[in-house]
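Have a look at this one before I ask anything.
With one protein chain held back, the other chains of the complex are shown just where they sit.
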Amino acid sequence: MGLIGRVSSGRSSLCSAFLGLIPHFYPGEFTGSLIVDGLSVNDSSIAKLSTHVGLVFQSPVNQLSGAGTTVEEELAFGLENLGVPHSEMVRRVNEMLKLIGLTSFRKRSPFELSGGQQQKVAIASVLIMDPKVLVMDEPTAQLDPLGSRLVFDFIKKLTKRGITIILNTQDINQLAEFADRVLVMDNGMIVRDGTARDVLTDINCLNSHGINPSDLTLLSSELKKRGLYKGHLCLTMRDAELMVKKVIKK
Amino acid sequence: MPKVILLSYVDRDSFIHNLNPLAKLLALFCAVLLCFLMPGFVYNLIMFSFVIPLAFIAKVNWMVFRTLRFLTILLVIIFVIQGFFYPLAKVPLIVLPFGFTLWEDGLFNAAVICSRLLAMAVYGFLFVLTTHPGDLVSALRHIKSLKIPFSFGYIIISTLQVIPRVQLQIATIIEAQKSRGLETKGNLINRLRSYLPLVGPLFSGGVQQAIERSMALEARAFSADTKKTNYRATVMRSLDKIIMLLLVIVSITVVILTRLY
Partner (left out) sequence: MTSLITVKDLSFSYISGVKALDGINLDIGKGEVIAIVGHNGSGKTTLVKHFNGLLKPTSGVVLVNGIPTVGLTTAHLSRTVGYVFQNPDDQIFNSSIYSEVSFGPSNIGLKGSKLKSRVNEALELTGLSSIKGKHPLDLNLNEKKMTTIASVIAMKPEVIILDEPTSGQDHDGVKRVELLVKELSKSHTVILISHDMGLVSRVANRIIMMWDSRLIFDGPIREAFTKNDLLAKTDLNPPVITELAQRVGLMPDIFTVGEFIDALKKRK
């Protein structure tokens, strides 16, 4: 599920709430309820919630715990905190290393990795605790294009594992490729909740909430206006390619 | 990338690296204690020179000494202050105009202080370079009677890991501020003026980093109540125990001998 909105629309706050950082880390007034995987965020400790919800942040290097001097130790950190027995830790660490494709890096210091690799380690360090929900708060915002692609491909791989993913991002094109559902936030409220296709092609809705629609969608809208194209508005690269090929044929 | 020598664990296969961290910690403790208990500065300098063969055994050779560059200005300041302003001064060495006198006992005291600093510093550096922080914490936690809390161990490791990162950040800050016209070389006035532009960003950035890191730690169940397990394991061999015993015996002997003469 994608979460989009303008700056300061409340997206990050919502992500923090899923783990219970709001209200336990950021005190304030909390009304209503938030229940994640059967646990009430208000009544459960962050530590308890962390086994059900994984939260990944923007800055790759600031998420490194500093407790692990090698990549494998960094991955194991969460499990150490939970008192998981040694043999189980080793099994899960090996599994995660394979998943992120960094098995040959296992003895390196996590601080030596590139931004994209560090972010993959951060995601895996949280995934290793086996949560049912993975919340990611703008995970590629601070990465260079190479790193962004690395993380993006990894997230795409994760969507096939059946875990629920909530992705807060400014990059509409990222979401277009694999989101099922999209929430639009503005001014601290959810203003739209629908399928990815419905929401991301709704140019008016996006513009009125300070979000820039994908150029692919805008292109299809322009072509429609000029009568060159009669189909649905485009969302993914594949839609756009098909559309342009049709238009060229005519 | 930078010209800075990073002060962090260096992975080598050496006798010293393979010693149990507690043995090394005890050695460091004894070294520091001896620095303070032995009279004069000659013994401290002898201890300082002992690090040379140890550094070679540990295969870290000159790394231990390169980091001393940062201490030189402190040493010079100590010599100047103690040399001119030592309160118990009785024996003048050189009388300078404007009522300034360079005292012999002031210089002697400065020599004691500096030799102490140097000896402690190099043993400290040797320790950091040869001891894996994870092993240190793991070894500390094995002493069940001490009941070291988990957070204490975390503070040690993360502090040791953060030193090289801060070194890198300072290097970047220096470059950025120089590019905005900050003159860092030359006289004392320049150096004092550059204090805030160099340290300011470090602190404000540091706070932000700390907040983000705490949230990341929370996401890894850092505050969980359960009994923690350890991914890394350390061993206490009988060799380690023998060395630790020897260290204690030798230290006590040296102190008694030097005090007697």
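Per-chain residue numbering starts at 1, and chain names A and B are given in the order in which the chains are listed.
We adopt the following convention: contacts are C-beta pairs under 8 Å (C-beta built on N, C-alpha and C of every residue); 3 or more make two chains touch, one makes a residue touch a chain.
Owing to the predicted nature of the structure, the values given are computational and were not obtained by experimental measurement.
Colleague: I'm checking contacts with the chain that's been left out. Which of A:Asp153, A:Asp180 or A:Glu222 qualifies?
Modeller: A:Glu222
Colleague: Out of B:Ser49, B:Ser151, B:Ser204 or B:Thr253, which residue would touch the omitted chain in the full complex?
Modeller: B:Ser204
Colleague: Which listed residue, A:Pro145, A:Gly162 or A:Gly227, touches the chain dropped from view?
Modeller: A:Pro145
Colleague: Which residues does subunit B use to touch the chain missing from this display?
Modeller: Those residues of subunit B that touch the unshown chain are 1, 3, 169, 172-173, 175-185, 196-197, 199-201, 204-205, 208.
Colleague: Footprint of the hidden chain on subunit A, which residues?
Modeller: On the side of subunit A, residues 6-7, 114, 141-142, 144-146, 148, 170, 173, 212, 214-216, 218-219, 222-223, 226, 228, 237, 240-241, 244-245, 247-248 touch the unshown chain.
Note that in this section only the chains that are shown with their structure count from here on.
Colleague: Rounded to the nearest whole Å, what is the centre-to-centre distance of subunit A and subunit B, using the mean of the C-alpha atoms as each centre?
Modeller: 42
Colleague: Write out the stretch or stretches of subunit A touching subunit B in their complex.
Modeller: These residues of subunit A touch subunit B: 16, 19, 21, 25, 45-48, 50-51, 54-57, 59, 62-69, 72-73, 76-86, 89-90, 93, 111, 122, 125-126, 129.
Colleague: Residues of subunit B touching subunit A in their complex?
Modeller: 9, 132-134, 154, 157-158, 161-162, 164-165, 209, 212-232
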